[in-house]
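Just one protein chain is left out here, and the rest sit where they should.
So, chain A:
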Amino acid sequence: MTKWDKLLIVFVLVASLLGLYYVKGIASNNSTKYILIEVDGEQYKKISFGNNMIGETIEVKTEYGYNKLEIGDGRVRIIEADCPDKLDVKQGWISNPGQVIVCLPNRLVVEIITENNEDKELDYMSY
């Protein structure tokens, strides 16, 4: 084992650890998460999370009623609604894919979805 072998081992070690760190950074960001807003079963709007969206509010005004959404850092909530019991406002923030906020009187569904296939469960894997 020569000096260059040791150098190579150290280099590969450092490069892999940096790569792992970098991959972890990619995996934890929210760029593949979307907010899907549906009114009366039909898609009203689809929004992707991003740093420029933090603090933004979206107003959903339809024939069924009025709701106001606030987008946070990878999460979303409803801050205003004209429905009687305000269950959607009380629910608070949702952040994980699959979570939903429903406002039944206004026929509004806010859902967080992902569009990459890797989050779905695997049926079969072969090498």
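Simple rule for what comes next: a contact is a pair of C-beta atoms (placed from the backbone, for glycine too) under 8 Å apart; a residue touches a chain by one contact, two chains touch by 3 or more; residues count from 1.
In this text, contacts and distances are computed from a predicted model.
According to its UniProt record, the chain left out of view corresponds to "Heptaprenyl diphosphate synthase" among "Extracellular solute-binding protein", "Heptaprenyl diphosphate synthase", "Acetyl-CoA acetyltransferase" or "FtsW/RodA/SpoVE family cell cycle protein". Interface residues of chain A with the unshown chain, by the touch rule above, are 1-2, 4-5, 8-9, 12-13, 15-20, 22-23, 26-27, 116-118, 125-127.
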